[in-house]
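Left out: one protein chain. Kept in place: all the others.
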Amino acid sequence: MSPAVWFGEVGASLLAMDWTPAIASKLAPTVFPTGQTESAFAERLPLLLRDAVTGSLPEPWRWLANSLIAIVAIIVIFASLFALLTLAERKILGRVQNRPGPNRTGWGGILQPLADGIKMLTKEDIVPAAADRLLHFLAPVVLLALSIVTFAVIPYGRHLVPVELDAAVLYFFAAGAATELAIFMAGWASRNKYSLLAAMRALAQLISYELPLLLAFVPVVMLAGSLATTGIVAAQGGWLGGVLPHWHVLTPPGFAGFVIFMIAALAESNRSPFDLPEAESELIAGHLTEYSGFKYALFFMAEYLGMCALSGMAVTLFLGGWHAPLAALEFIPSYVWFAVKLLALLLGFIWIRATFPRLRIDQLTRLAWKFLVPLALINLLTGGFWVLTTHWTGGMLVVRWAIALVLVVGPFLALGRQFQARYAPRTYRYA
Amino acid sequence: MSTFALGTIIALILGSAAVALCLRRLIRSVLLFVISWAGIAAFYLWAGAEFLAFAQVLVYIGAVSMVTLFAVLLTRRHDQPDLVIEPPARSRAAAGVTIGACVAAVLIPAILATEFPAASATAPTFSVRQLGLDLMEQHGVVLLVVGLILTVALLGAVVLAASKEDAS
Amino acid sequence: MLGTGLLKGLAVTAKNFVGSFHDPKRYTTVEYPEQPTKLPENYRNFPFLVFDGEQPIDGLRCVACKICEAECPPQCIYIIPDRDEKGRPTKKPKVFDLDVSVCMSCQICVEVCPFDAIKMDQHFEIATADRFNGLLLHREDLAKSDAYYHSIHPTEAAQVDEILAEAKRKAEAKAKPAAPAAPAAVKPPEPPAPAV
Partner (left out) sequence: MTTAFTPTPSGAHVRAVHDPFHGDLLEISMGPHHPSTHGVFRMMVTLDGENVVKLKPVFGYLHRNHEKLGENTSYLGSMPYTDRLDYFCSMTNNWAYALAVEKLAGQPVPERAEYLRVILAELTRLLNHTCLAGFLLQDTGASGTPLMYAFREREKILDLFEALSGSRMMCNYQRFGGCRIDATPAWLAAVRGIVDGYGAFLDEYEELITGNEILLARTQNVGVLSPALAVSAGITGPMLRAAGVDYDLRKVDGYGLYPRFDFRVPLGAHGDTYDRYMVRMLEMRESIGILRQALAAIPDGPIMDPKAKIRGFRPKPGEAYGRIEGPKGEIGFYLISDGTPNPYRYRVRPPSLINLTVLEDLCLGHTLADAVIILGSIDIVLGEVDR
């Protein structure tokens, strides 16, 4: 590989220094400091199970069987996670509001998702007469298909990567971007002018938040030097002194990217401060008005799976994928760490839903275009600076952190002050 | 096996584009276009260029389809009846043929002039990093110019949209 | 700094979430059928007629004076006084109907009744499937013993007994020296009972 000079001929003269050691160190296969071998039993358990089933098959069929098992595993795990998530959401919301949440169906309400599922299945599925039947049927199917397709590239454990793609992150966001088409189809096929208007509004929200979402992960790709999710997780391996993990969220550009990514993820999955379609101030239930019965449930399944996928990608990009937070905890299998972080993020989604009121549509888009996009662009700058200064050590390290922090916090405060100039808590006089 | 896959992909692309042309309902034809763009992405995947395929999906199915759908919806706002196709007229057919001929005259020589490298057995192994480095090193200037054109186009659209709004 | 308000809000919801597991102040749900709700003594639902002794109908304190029928704002009480064989009205209600679907349990009938014959009940699980007859309570359904009255409103019942006893003593005192057929003394309006 020729010496990698990042900024083409224009930058070459200025940055003639040789960066290869810095970049190369990132890509070397991660050697576990604790010297623990890869073959810990719990770690390889899923693989052993799979090989037990498909070990005997000849080569082409074995690959097919393996991928089928991977698909079935993903769908089973994440569908049941969707069911448990609806229950967890209502229980946590209840507990936050000092009440128990559903506890009449089964022990502690555990059968509530089953009850909801049966209710949704038995509800009559009304298709409006004027509706474009084919599109009306296709919309939830396409939306759900695209939501599930995004799970293919998320590395759930050290050896649990369904598909190893070189441009995995791009694949993830490409599938995510196509969901807007499904929402448009839902809005258009219902042949109801006001659900079309609401679908347009939902599209405006999705499109305006796609930009910060995509810009937020670029610094991470810069830091990791690769678009492959496995490469990104590998780049976050290792610990500083066994305690501080090399996760991207602990670097200034990574942290800013994480915050922007989470806000944009909230908006992409129509969650709390941005759940415009369910707002009662909307005339109707947005593009979902003409849907009932199981198609309505499919939309929500797609929303929850989208939420899980975005959280999974956030864990992969920023929170060190399946890496353990401490070197000492390396013995716990990697997929357990991924599950813990994923559930933490999902609880964060629910926590935010329990607390915040809703934004108006114009405030929502203004927040995206005037606040998140500028911050994300500046974050590219910090990311670039951070990558170029990886080899600074000792005194220069402090300077590096200081400059990076200024680049992250400065614009945030400047844009924040512009917001606070118009809205601030007031003091009141007494007569 | 792979030529059969190539055949189906090409059939998908051309088929959906052709059907899209002769549909009466505009929205359905735009959605068929989206399927043909997906076919093109599948072709890139078949050719082993994953990055290009995902970029195609992200750009075309994510954004360009939205633009065309919005354009279709906005133009129909003045409640014209569905785009009615008048009966075939000789003058229009002649115009169609001449335009087709001119475009073919430009394209065919260009295709014949280029000699394609021998189709190697397997797609070249190729990493995204290599693509990034090539883009930045050899084609850095080209990238900047393309970026400039896109921003100018975006600004033009914004100005157009803004001015149209004040006028109405 | 922008966002501090949001973070403080999250902190409050987190505190409530954690608090709901150990702090009774933050877990206020009473799961009604399993855990009975404790009613305060002054709680009132629909009225009932008090009777002394064992005979529910004969022991009724109500003398069918129709004051409550007149004073009841939604007029949901319907009384027909009993007549003995010679047609003279006796001091007993032959019919005492109370339309529970009209009554708004405002207890004005209890306030204006000079004979402490009608009191407010605390029994609230009275759902019926029958829309008409089920909601029209007759004299037999309304009559409940004085002991029951003592069980639901102890302090108020004690006060009422004092007044009745004192009135009876005054009546006997006046009846002994004067002719035995003196009319029963009219009690002053029932003083308010203290609330617990």
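For clarity, chains are labelled A, B and C in written order, and residue numbers in each chain start from 1.
Keep in mind that, in the parts below, contacts are C-beta pairs under 8 Å (C-beta built on N, C-alpha and C of every residue); 3 or more make two chains touch, one makes a residue touch a chain.
Remember, it's a predicted structure, so these values are computed and weren't measured experimentally.
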item	value
Chains still shown that are in contact with the chain withheld from the display	A, C
Touching the absent chain when the full complex is considered, from A:I361, A:L377 or A:V409	A:I361
Chain not shown, touching residues in chain A	93, 96-99, 192-194, 272-273, 275, 279-285, 289-290, 353-363, 419, 422-426, 428-431
Residue numbers in chain C that touch the chain omitted from display	2-6, 8-9, 11-13, 15-16, 28, 40-44, 67, 71-73, 104-108, 111-112, 120, 189, 192-196
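We adopt the following convention: only the chains that are shown with their structure count from here on.
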item	value
Other chains in touch with both chain A and chain C	none
Rounded Å distance between chain A and chain B, as computed from the means of their C-alpha atoms	29
Inter-centroid spacing, chain C versus chain B (mean Cα positions, whole Å)	82
Chain B-facing residues of chain A, complex	2, 4-10, 132, 135, 165-167, 170-171, 173-175, 177-178, 180-181, 184-185, 188, 196, 203, 207, 210, 225-228
Of all residues in chain A, those that touch chain C in their complex	92, 95-100, 351-352, 354-356, 412-413, 415-417, 419-420, 425
Sites on chain C touched by chain A in the complex	1-3, 5-6, 9-10, 12-14, 16-17, 19-21, 26-29, 31
